[in-house]
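The structure under discussion is supplied below as structure tokens; questions concerning it will follow.
The complex appears here minus one protein chain, its other protein chains still in place.
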Amino acid sequence: MQISKEHLKILDIIVKISMDNASRSFSKTIKHAALIELVKTELMDISVITEEMNTDFREMVASILQLEGSLNGKLMFMIPLDGALILQDFYLQEEPGTAKEFDQLTEGTVQEIGNILASAIGNSFATSLGSMLLPTPPQVLCDFAGSIFEQFIFEECVDNDKILLTETKFRLNNTEIDCYFFLLPDLNTLEESLDKYENVTNINTCNS
Amino acid sequence: MKKVLIVDDASVVRLLIKKVLKQGDFNVVGEAVNGMDALEKYKELKPDIVTMDITMPEVDGIQATKDIIAFDANAKIVMLSGIDQKEMLWQAIKAGAVSYIVKPFEKDRILSTLNEVIIS
């Protein structure tokens, strides 16, 4: 798996801008500040990244989507089960503690937050790359953090020992809830898109 | 009260839109979970206005809008989507949507947009 240092840097910047937009959308959606605690874009060894994830034995709920267009990739929003209930209360503007059991509405909330974040990422990338990028309908799953993450990256691991992954960690303000958003870009379409981006940027620089 | 059909695959979003519309002069007569369901419910319920999500399984919101407009050229469809991209907006308008609201939703924005659409 290959990506040039320059492209990694461009991706890192676009992701940071995208996640700023995404966190604003996220905060507006739940009427509560979702603060970015970490954004990183790295080429990671699959054993190392999953080892890190497997130390987290919490039960999670995740929304997985694909991004399709000039850049393909997979996206995942993941939150601990107890956090998802509070997220549901925020989203439906109920008193915290109203949602007591995981049900269709909790699942729908996680699905919708996945949609909102994926759309924000798609919108930002589309603006940067000058093309259309759309998320597919999300699939929601409940499981252990490590088991969910293993499935998320499974296909990329079949032929690669390293994967390019962006990880964003949010904390919901005034709560102990942390949640995660991952982007797993398809390297072939990413390289093509970033080449185009570089060319457009060069032309703009020359013209200015 | 104007009759509204809400189309969105997420039950929680439909619930939230219902909550908002209750605060206006709207009566939610039905809900649909994808584009195919939307056309059937439209034929059955004949709503005055439809709120339409774009990203849905099976038949998406753009195709559903085309299908509903093909059945009733005067249908009033408002897109409600997180996608804020020029090309998508253009596709929605070409399909026949009369307005487009970008998520996250603001209560006042939804009510004022739907009221404007009804008056027009």
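Per-chain numbering from 1; labels A and B assigned in written order.
In the analysis below, contacts are C-beta pairs under 8 Å (C-beta built on N, C-alpha and C of every residue); 3 or more make two chains touch, one makes a residue touch a chain.
The rule is short, and it goes like this: contacts and distances are computed from a predicted model.
According to UniProt, the chain absent from the figure is "Probable chemoreceptor glutamine deamidase CheD", selected among "Probable chemoreceptor glutamine deamidase CheD", "4Fe-4S dicluster domain-containing protein", "ATP-binding cassette, subfamily B" or "Imidazole glycerol phosphate synthase subunit HisH". Although it is left out of the displayed model, the omitted chain contacts the following shown chains in the full complex: A. Residue-wise, the contact with the chain that is not shown comes from A:Gln66, picked out of A:Asn21, A:Gln66, A:Thr175 or A:Thr189.
Of the listed positions A:Asn21, A:Thr50, A:Ser131 or A:Thr189, the one in contact with the omitted chain in the full complex is A:Thr50. Remark: the omitted chain is touched by one listed residue; of A:Asp12, A:Glu68 or A:Asp143 this is A:Asp143. Along subunit A, the points of touch with the absent chain fall at residues 46-59, 64, 66, 74, 139, 141-148, 150-155, 157-161, 180.
The rule we apply is simple: only the chains that are shown with their structure count from here on.
By the touch criterion given at the top, residues 25, 28-29, 88, 91-93, 104-105, 108-109, 111-112, 115-116, 118-120, 122-123, 126-127, 132-137 of subunit A touch subunit B in their complex. By the touch criterion stated above, subunit B contacts subunit A in their complex at residues 9-13, 15-16, 19, 55-57, 81-85, 87-88, 103-104.
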